[in-house]
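Selected chains only, in their assembly positions.
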Amino acid sequence: MTASRGAMAALAVLTGFVFLLLYGPLLLPIVSSFFVVKQGAMLWDQPTLQAYGALTQNDGILDALRNTAMVGVSAVVLSLAIGTGLALYVNGGSDAGRQFLQFLVFLPFLLPPIIIGLSLLIFFREIDFPRSLVTVIIGHTVFVLALVYRIVLVRLQALSRSLVEASYDLGASGWQTFRLVLLPNLTGAMAGAAVLAFALSFDETMITILVTGTQNTLPIRLWAMMRLGFTPDINALVTLILAFTTALCLVAARYLTPRELLAEES
Amino acid sequence: AQAKELRILAWQGYADDDWVKEFEQKTGADVSVVFIGTDDEIWAKIKGSEGKDFDLFAVNTAQLQRYIDAGLTTAYDLDKIPNLKEALPRFRDLTQVGGVMRDGKVYAIPLCFDSIGLIYDTDKVKPAPTSMEVLWDPKYKGKVLAYDNGEHNFSFTALTLGIQDPFHLTPEQMDQVKQKLIALKHNVLSFYTTADEALQIYQNNDVALIWANYGQQQMKAMQDAGAHVAYINASEGALAWLDTWAMTSGVQDKDLAEQWVNFVLQKKIGQQLSERTGFGNTVVPAPSAGEKDKLVWLQLVEDPLKRSDLWNEIKAAP
Amino acid sequence: MTDAAAPIAGPGRWRDLTLATAAYLLPVIFVLVPLAAFFVYSFFSVQGVQLVQEPTLLNYRRFFADEIYLPVFLKTCRLCLEVAGLTILLGYPVAYLLAALKGRKRYVLLLLLLVPLLMSYIIKIYAIRSILGGTGFLNRALMWLGLIDEPSMLFVYNLNAVLLTLTVLLLPFAILPIFLTLERIPRRLLEASYDLGGSGWQTFRLVILPLSLPGVIAAATFVFVLALGDFLTPQMVGGQSGFTFGRIIFSQFGAAFNWPFGAALSAILAVAVMVAIVIGARFGARASTRGRSA
Amino acid sequence: MTTSGILLELQGVSKTYGAAKVLEEVDLAVRDGEFITILGPSGSGKTTILRMIGGFIPPSGGRILLEGKDIVALPINRRPFNTVFQDYALFPHMTVAGNVGYGLRVRGEPKAEIGRRVKEALTLVQLMEFADRYPSQLSGGQRQRVALARAIICQPRLILLDEPLAALDVALRRQMQEFLKEIQRQIRTTFLFVTHDQEEAIAMADRICVMNGGRILQLGTAHDVYYRPASEFVARFFGENNLIEGRLEESQGEWRWIATAIGRLRCAVDGQVELATAPLGRRAFAAFRPECVSAGTPAPDSNRVEGAVTQVSFGGASTSISLAVGEGGRVPLRLRWPSRAEGVSIQPGQRLSAHWRAADCRLVLA
């Protein structure tokens, strides 16, 4: 991609605006987490870490957070594995079967979550599969699969077919070709898909409520809290989550950048 | 032997951590609570699992009937709930509480409630109103906030019109109410959907009266934000919701479930519940509703869809 | 199977079969079976809380006959399309800038754009609502700038607010897929375009845009579908206009207790959206498959 | 090696894209250890043949036999072939060394062994110092050499090369040619080598395969193809040639006389049965190479013409001279003489008496 300096400046301004859009809403809870809030107003002269203290005591929320993270990570790992596999398979042809498969993958994504939640719940009930975090993970995987699948597929289609041919030609097995040739070229897309998928799982309420056993996840708790209002420690929680994920992402960026890309610039 | 397990599906505030811990210590049971956000989810979850995923769930009296109809509940053995005898008079005799019994059996134990009253600005509305009729007062034209919900609006308007059973309207009554609502519409500034929204509109506009779908809690929030407001339950009767504990048909340890219900009917817990949520509880008197206030417990209405359609027509009316 | 596809599927007929089985296994078990079972409901009806298990097309007929469903459906689709359009309008330039950046910078920036997703979205809606509100930050800022004299209610409790909020919430879902395709466009093609005298804009319109179409379509699909499935935002910031098809469906499973009708509505939704997606995917794939071996 | 000595055989192999048949039924037998170059105009199907043998595209018809066994269904990675792709197909995310070592790596060779052999291969293609570069940092010719090194390092039974030296300068190309021939001798690899460079084809090939329009027109040694072209196309395509059309007029043993616009020309049939049995009166060409035409004292049995020099152009080692002969100078002839530093002593406009020996003049049927 290239752009003239003027265009770059315009783009930068726009990007700045988008950053504002995305980060603006985050500021409020972050800032409020450090101050006493009384009568709906923030008391600027009363900075405090009370909220953080309260958070450490809130076992229910911390439990929910742990569950959420576990579900999210599992769902991301599963959907990456399955989604990539499916993308590879579907990319191998264009027959009706593959079209149908594609349709199946997309269905849970586009149906209202309550439908997915209910049908899975009924399904699990019928086959007598106990509801637990496992069923939640399955539900989330089914839900975010389409996203991972589609992102990986788009990237796959952009990859030159001749690379795969060259790999086979040199005697590589299908798996070796995947691991050594395709995967390195897919990592960017997969990492991106993983973040999006995790985000979806992280916020997913309806399916979760329906297929969970006796465990809560964070969105369930927040969803339920809406009735009575959020406690200040929630602000502390989201602030911490944000700080943590930002740090994680910056570290990830170090490893995500393809080496050939860096080499090219030197 | 394996630890006993109790699975609860509840609203926020109905099974706080400290109560759960105390109960667990007392009984040695393992309690897990899943929190819920809407009535619809409760139904989907309980119906979808045919009652198998939980032992106890919180449900309001209007919703309860369908669970009983669908055979998703189990009747209580009142002997196992001695604390019920200590409940407020209004809730002591369950035959007097609409809808918790069926065929002589008790299917739900009331837990907490709140009225749907009227918030008024003490500076602007004088003297203090007593009836919902004030919403139609031309004096307050453009200063009224109403709630955007067909079902409840029909019910409270019916009450205001003096109709005995606001939940089962005849077609004629329905039409009568509809006309009255159209009149109301011309008096309101806006319909709101959340308490927060009402507060925001209140802060930014000249608002005198708010039909308080969110009850006392809503008023408290407004007072916290510095508003000069007060709350009444109308003399013709105030709609009120009443949440109860119901036992699922799939209850695994009935004894334990009844122990929990009995446990939360303690005075101490009732007190805490009211303090923390602002709702009225069924064991200790709370400011939510005076003993004398006439509360009309919400019931399943004759045809929710019909009301919703009519409500749309009202909003579209000139 | 096309010729070009053969080598990837490659090794042997038996492997093909195993592969196919593996590919279909999970989706069939965890998607097809539960959903198919569920959609059987759509041909039933209810009386009270009892399911009447007699096949009927009544539910489908009702969708078209009753005058509220189709308009709400169309209105919702339009809203979601607008959201998709808006996110792409905003997301594309950002993705473009990222792709134009060099080395590590672009990935750092990209991830920073994705991070806000990990802030619970309920909390975000709350925050957005207070920003957009009558005395919210936006209004205050606009007033301070002297752009408006009194708080504007243009941004809250109406469709604008829904549009804006959904856009903010879903933007990252648009940026990423677009970025991923932009990143892959060989630089050499842009050079060729400039070399032939193409201006920046022409190069964008004739080369970059067509080649990034698969990403744009993926982005549009994601945003559209996610907006469609989101019933909370319209309710919380939409005011009187927040009644969307998602909520109609949702309500069938609660108050109305009409699972069969809910199932039918969902089926209609699924088919409609799927058709849109397939058309979109075709459209996008054309551009990309051509590029494959060139 | 099979007893027949045939490593690979194509039987009636064809390829169709949609309505377009880009390869007619093609038969080709490649002997074990043989070096075959494929020559043909752009779009004649050279790459297509190679890609079908490699397994990248399935043939639309026919059989491909490896040592007698049909391999049409054999997956690419189980064929003991390696390919140098026309567009290189280097892995962009791997360094030069990574690319070259890939084949060994997937075979599970030990790291040290891979390192050693990669080094060896890179030295041979003169890219040792580029081992850690990525393909995007290389020049065109360097990329091509990486592709070459990557394919040969595996020492396959058969190696398919699609214009593998096209991006190299003459000097380097010659070195690579020698190096490929060396490999062929050492490990008896069989080569199928597509090239546009005729000298290269001649220098390297045991047999040359000339293609056109999806057909194999001739398969034979370089000398055969050069001097005994099987058809007018081959005669024109392979090397420069003068083809003078006429009618077969007289036959005498190994000799034929053709009546042409520039006179009766005496041609050799050189033992080719098809030519020897061609009936008098048939349309045919007298074909003779520009380098065979000289001025000065003619040998006996020579064909002789006179004409005007129209162009003299320096071409490095040789200088080309165009001559207009026949009535009104309508028939162009081309001559090619070794260049001299002071230039060839001939000027455009000058009249020239040119002659060529009948032994250098071949009969080619029209």
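Labels for the chains are A, B, C and D, by order of writing; each one numbers its residues from 1.
Quick note on the criterion: contacts are C-beta pairs under 8 Å (C-beta built on N, C-alpha and C of every residue); 3 or more make two chains touch, one makes a residue touch a chain.
Since we're looking at a predicted model, the values are computed, not measured.
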- Total copies by chain kind, whole structure file, are A x1, B x1, C x1, D x2
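To be clear about the criterion, only the chains that are shown with their structure count from here on.
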- Note on the structure: For the pair chain B and chain D, the C-alpha centroid-to-centroid distance in angstrom is 91
- Task: Could you please state the distance in Å, as a whole number, between where the Cα atoms of chain A are centred and where those of chain D are centred?
- Result: 57
- Between chain B and chain A, distance of the C-alpha-averaged centres to the nearest whole Å: 37
- Item | Where chain B touches two or more other chains at once, by residue number | 41, 44
- Item | Multi-partner residues of chain C (each touching 2 or more other chains) | 4, 7, 10-11, 250, 253
- Message: Using the touch definition from the top, list the residues of chain C that touch chain A in their complex.
- Response: 1-2, 4-5, 7-11, 15, 19-20, 22-24, 26-28, 30-35, 37-38, 90-91, 93-94, 96-97, 99-100, 102-104, 107-124, 126-128, 130-131, 137, 167-168, 171-173, 175-177, 179-185, 187, 190, 194, 200, 208, 214-215, 218, 221-222, 225-226, 228-229, 231, 246, 249-250, 253, 259, 262-263, 266, 269-270, 273-274, 277-278, 281, 284-285, 288-289, 291-293
- Residue positions on chain D within touch of chain A in the complex are 54-56, 75-77, 81-83, 85, 87, 89-94, 102-103, 105-107, 133-137, 150-151, 154
- Counting only contacts in the complex, chain A reaches chain D at residues 160, 162-163, 165-174, 176-177, 180-181, 184-185, 258-260, 263-264
